[in-house]
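Handing you a structure now.
Just one protein chain is left out here, and the rest sit where they should.
Right, chain A next:
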Amino acid sequence: MAGKTLTRMDLSEAVFREVGLSRNESAQLVERVLEMMSDALVEGEQVKISSFGTFSVRSKSARVGRNPKTGEEVPISPRRVLTFRPSHLMKDRVAAGNKA
């Protein structure tokens, strides 16, 4: 397993290779895609990208937590959490690509 970390730069590079745009414009488009997805999620919308996966926002109610070190009880406020469910295609490709 290679174990590299890719960043926005690599995604921009992929866009740059795919379409004949400048590197700068490619980077801006990547940024906009991430922003549009984030904005939809913040609005409470589900983001469903076919053959990639689904991002959804779940609401969690308040509960009493405990500091595992001190045993002290602390209130945990209600919050919204983001979950990602990968598509079958993504799961299959990740499983196949990493097979020992």
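The rule is simple: a residue touches a chain if its C-beta (ideal position, glycine included) is under 8 Å from a C-beta of that chain, and two chains touch if they have at least 3 such contacts; residues count from 1.
As a working rule, contacts and distances are computed from a predicted model.
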| item | value |
| --- | --- |
| Undepicted complex member, UniProt protein name, chosen from "Manganese ABC transporter ATP-binding protein", "Aspartyl/glutamyl-tRNA(Asn/Gln) amidotransferase subunit C", "Sarcosine oxidase, delta subunit family" or "Integration host factor subunit beta" | "Integration host factor subunit beta" |
| Residue of A:7, A:22 or A:70 touching the missing chain in the full complex | A:7 |
| Chain not shown, touching residues in chain A | 1-8, 10-11, 14-15, 17-19, 21, 26, 29-30, 32-34, 36-38, 40-42, 45-53, 55, 57, 79-82, 84, 86, 89-91, 93-100 |
